[in-house]
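As you look at this complex, bear in mind that one protein chain is not there, while each of the others sits in place.
Let's turn to chain A:
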Amino acid sequence: ENSPAPLPERAIYGFALFLGSWFGFMLYLIWAYVPETWLFSLGLTYWPQKYWAVALPVYLLVAIGIGYILLFGINMMSTAPLNSTHTITDNYAKKQQQKKFQEEAIPALRDIPINEVNRMFFLPEK
């Protein structure tokens, strides 16, 4: 079953991820800062150009910044315009079936059409 409780397996996964991320970070620092000649003298020659040690974080940050603007734009584009029927109804409401009215029972839940809602809100006079 699924429970959010801390289990021994989860503690081990967490620690493995912690060690892995520390190792990855140290590897990145070594690659970015240690001069190429020292790495060559150790025999490690097949590493990517150090240009990428600066380029990749910049790419990532610019992508995150553009992502904010992109998400805002996508939201605005998918908002239904004022003259579309999506502001009033949708497929589920069109296909809903009328349930039989039972005496002394709470009426079944359904999507009430907009003209009835308007009548209830705006028409009755005090």
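Couple of notes before you dig in:
Keep this in mind: a residue touches a chain if its C-beta (ideal position, glycine included) is under 8 Å from a C-beta of that chain, and two chains touch if they have at least 3 such contacts; residues count from 1.
What we mean here is this: contacts and distances are computed from a predicted model.
Within the choices "Calcium and integrin binding family member 2", "PIGH acetylglucosaminyltransferase", "Cysteine dioxygenase" or "Anaphase-promoting complex subunit 5", the name that UniProt assigns to the complex's undisplayed chain is "PIGH acetylglucosaminyltransferase".
Only one of the listed residues, A:Ser3, A:Thr85 or A:Gln102, touches the absent chain: A:Thr85. Set against the missing chain, the residues A:Asn2, A:Thr45, A:Gln102 or A:Asn115 yield one that touches it, A:Asn115.
Residues touching the missing chain, restricted to chain A, are 79-80, 82-85, 87-89, 94, 113-115, 118-119, 122-123 (touch as defined at the top).
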